[in-house]
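With one protein chain held back, the other chains of the complex are shown just where they sit.
Presenting subunit A:
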Amino acid sequence: MLSFRRLVIILTLSWMAIMVVVPHFLVLLTSFFTPDSQHLAVWPLTLDGYSKVFQAIYIDVFLSSLWLSAIATLICLLLGFPFAFILSKFSPTTRNILLVVMMLPFWTNSLIRTYAIKIILGKKGLINTGLLGAGIIDEPLNMLYTDFAVIFGLVYILLPFMVLPLISSFEKLSSELIEAAKDLRASAWQRLRYIYIPLTSPGIVAGCLIVFLPAMGMFYVADILGGATSLLLGNVIKNQFLVVRDWPFGSAFSVSLIIIMGLMLLLYYKANRYVQRQGGLDDESL
């Protein structure tokens, strides 16, 4: 007889197969076809899509995308680290309540929230109205349709994904280790440098990855908030599918992005292993 456990596993696996494996396989397949304006993708199989990926313009997009995502990730880390640190000081109950409060806005669709940011950053938006009213500025600041707006949007949408893994890292860090560091005369900065950062590094790396990788694909943030040059890799893909209608190239670009992300995850895995081994037999530095 089919046990409940089995049923759940089979359902989950079927769901994954239909929603994850099949679409990815289709994308992979499409990436090797020849583009066609009428039928989208036709025979024969070719590597043209992939060779287009390496055109100078897309390298530029790649770099700009990398830059925007990296800055957004860094800001998320700088905001998320102290935030997670402070949260970890509360009792588990209070901490969970605060976490729910933090997550609440994120139950709204991120597209809608992106439009909300547009309203906040606009010429007649919340910030400009406030600053003008307070007499701090004379003319409205030009914030919308800039890289700043894109980074702002990315940080706003992705911050919780930085905080969550960090909190779990902070929770694992025993308060006795911090006391031991104090006992051994470590100042606040030294404790940060030698205890907090190394021991939360798995959380830092995990947080950076799950902010950085999706950031590169968030085309609608760049579309709604960005200027002409604020492009994310996601924008290229979206344009290939919806505007240029070069599906094989869009697919090839997607596959390339997946490969890059895969490589980064591999790097994370290696880094994690290294951190765990740190202080082991093979570490010579004092």
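Note that a residue touches a chain if its C-beta (ideal position, glycine included) is under 8 Å from a C-beta of that chain, and two chains touch if they have at least 3 such contacts; residues count from 1.
We adopt the following convention: contacts and distances are computed from a predicted model.
Asker: Could you tell me which of "Two component, sigma54 specific, transcriptional regulator, Fis family", "2-oxoglutarate ferredoxin oxidoreductase subunit beta", "Spermidine/putrescine import ATP-binding protein PotA" or "NADPH-dependent 2,4-dienoyl-CoA reductase, sulfur reductase" is the UniProt name of the chain missing from the displayed complex?
Answerer: Per the UniProt record, the undisplayed chain of the complex is "Spermidine/putrescine import ATP-binding protein PotA".
Asker: Which is it among A:55, A:108, A:190 or A:229 that touches the chain not included here?
Answerer: Considering all chains, including the one not shown, the answer is A:190.
Asker: Which parts of subunit A are in contact with the chain that was left out?
Answerer: 174, 176-177, 179-187, 190, 194-195, 198-199, 275, 278-281, 283-284, 286
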